[in-house]
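All protein chains but one are shown in place.
Now for chain A:
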Amino acid sequence: MTETILIRGARIDGAASDLVIADGRIDEIGTGLSRAGARVVDADGFLALPGLVDLHTHLREPGYEASETILSGSRAAAAGGYTTVFAMPNTSPVADTAGVVEQELALGEAAGYVHVQPIGAVTVGQKGERLAELGAMASSRARVRVFSDDGFCVFDPLIMRRALEYVKAFDGVVAQHAQDPRLTEGAQMNEGTVSAELGLAGWPAVAEESIIARDVLLAEHVGSRLHVCHLSTAGSVDIIRWAKKRGVNVTAEVTPHHLLLTEDLVRGYDARFKVNPPLRRDEDVQAVREGLADGTIDIVATDHAPHPAEAKSCEWQAAANGMVGLESALRVVQQAVVDTGLLDWSDVARVMSAAPARIGRLDGAGTPLVAGAPASLTLYDPTPVRAFTREDLHGRSTNSPYVGRDLPGQVLWTFFRGTPTVERGIVREEARA
């Protein structure tokens, strides 16, 4: 039984509305609402968005708890306005069995800040050699529908074909990390004019695009659903656009950092900017923004990738790939595509909540703010602009590329199934009252 809450004056689809939350659900939406005994939240001027859904998070537990735990990552997610995160399987042990995904689910439930939805590995140990027990993970209590070897590409075309076919049995989807491993041996940054200058081994766009091209053709051939993780190049956008026009059942995601940051940031050899796929050219940033605006790219997903300080406080080549992103995602999206006029807030709700839940086949997440829906939502003030700081981070790691950078907006409240996890911008110490 959660408390009854009356939210006053939040903007929903442009209009000021009141919401009553009771028993974990949205009980009523309208204007001039009142409810006896309800706790009142003044949301005048704040946007009400459905709880954000991240299809691409690394929570590091089990195995790498020094970087993040399911609890700490859940808190980071809540701080960013998320109520659901899909956890990538590159843990230790790898989430390639029903046992591991059920454990992750249970740890997420115990943390209580968000719904933690495990993603299963496509292949045993993410080694790309033989299929993991996808069916067992699908029928486990974790109800896995998304399968990915993220961090590694399912490179063998026959394994990829079989995985695409096999997951049709339970309406699953293969989320591909598109990276030709041979073309990216030792790769350190985007291959181009900056890598030539800095003397860093290049990660060519074609290594991503050639895999995406192959995979959309495979998905078309076997009539399967394909999801492309963290697409990062203009060429990839073109290929997805072409595939969708052909009727291929493909969806694509872009990260906040690929919507905002470019390879020029690598010039200082500051490893906070080292990520895979790498930061690309300005032309690529423009292309992924346009792709998101015209629906070629379906969702924004964070690729939140915590690393301990020593993995970043070193020479570039020795540093780990990845950035934390849950706390900054909505603010970065505002700066990159809302303030630039490419998306409106209902588009943001679609690409950061409804569409990722639909791709992940997760009922009860990403639902619009209507009476009767689960009360998972976030109240966001888009007006302030201030520097992103370490105090904005709530996970165990601080490898954010945005620390010190001005970003608009602030998440003020997050409600997860009726319970506030963030109150007036502060993450609650315990998710449950």
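Assorted remarks:
The working rule: a residue touches a chain if its C-beta (ideal position, glycine included) is under 8 Å from a C-beta of that chain, and two chains touch if they have at least 3 such contacts; residues count from 1.
To be clear about the criterion, contacts and distances are computed from a predicted model.
One chain of the assembly is not displayed; among "Homocitrate synthase NifV", "NADH-quinone oxidoreductase subunit J", "Sulfate transport system ATP-binding protein" or "Aspartate carbamoyltransferase", its UniProt protein name is "Aspartate carbamoyltransferase".
Within the set A:P204, A:P308, A:P368 or A:P408, the residue that contacts the chain not displayed is A:P204.
Across A:V40, A:A169 or A:C314, the single residue that touches the chain missing here is A:C314. Of the candidate positions A:P62, A:G192 or A:P368, contact with the unshown chain belongs to A:G192. Within chain A, the residues in touch with the undisplayed chain are 188, 191-193, 195-202, 204, 268-269, 310, 313-318.
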